[in-house]
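Here the complex is missing one protein chain, while the rest keep their positions.
And now, subunit A:
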Amino acid sequence: MSERRKDPVTGTETTGHEWDGIEELNNPLPRWWLWCFYGTIAWGLIYVILFPAWPLINSATGGILGWSTRASVAEDIAAVDAQHAERFAALTELDPAEIPGHPELSGFALNAGAAVFRTNCSQCHGSGAAGAKGYPNLLDDDWLWGGTMEEITYTIRHGIRNEDDPDARYSEMPAFGEILSGDEIATLVTHVQSLPEGTDPLAGEGGTLYDENCSSCHGLDAKGDPALGAPNLTDAIWLYGGSDDALTETITNARYGVMPPWVERLGEGEVRAVAAYVYSLGGGVSEEAAAAGQ
């Protein structure tokens, strides 16, 4: 350390540090600043003792308060779950048809239902619920098993044509390849394709075949029957496609779409929520409309 001296230009004392003739002026740091510095060290020591701090090989020191970010998150999740449990319970107690009349609960149901849908339903029905070949589009106004809140809830709860739930919706179309000849099936395909354009279901050769083989389930008017899951053949929607090949395949070998029951896995509260969500996607049928339709 070299000599301390007074700098002639500023009148300030130097610290005595010198590098190649450059000297450092001693403009002293405030003492309270030094105390603040010591304070932060003390704070750091206390913090290291109280909270998780030192990394070890497989974990870290725990801190005597026992606090951790994971435990904190788990607590938050538990708190949210508890809050949700109340609302799911309220949903369960409500008549499904009444959910839209409760704005707060219905808002919860729609959001919770959207989450449940994305996790459990989107694999088949698509993330936008637009379905795919063989998997119904849930956005349109066509329902195989009925589109009221009650009917949607039942379908989700018990599923369709599964062997896990005795209450599952069930129906089975015969494979007409064993009953009708190839020509008859071709005639029937042409006939069925013309139904959406307004052809009388019972008219002509195709009509006779329809009357004998199809009308018991699909109806004399060919508008289907939600009680049997029989599709409406007069509308513009074909679950498995409306081309010659697709319809020939459907009539010859029949289709057997399966949906699992969800109540065991989701619980009644989430079933109600996802039903409310599906109902809100644009195809929901109100009780009055359903009554008027019948």
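Operating definition for what follows: a contact is a pair of C-beta atoms (placed from the backbone, for glycine too) under 8 Å apart; a residue touches a chain by one contact, two chains touch by 3 or more; residues count from 1.
FYI, contacts and distances are computed from a predicted model.
Matching "Cytochrome c oxidase accessory protein CcoG", "Sugar ABC transporter permease", "Peptidase C60" or "Ion-translocating oxidoreductase complex subunit G" against the UniProt entry of the left-out chain gives the name "Cytochrome c oxidase accessory protein CcoG". Looking at A:A186, A:L202 or A:I237, the residue that reaches the missing chain in the full complex is A:I237.
Within subunit A, the residues in touch with the undisplayed chain are 4, 10-13, 15, 26-34, 100, 126-128, 130, 137, 139-142, 196, 232, 235-237, 280, 282.
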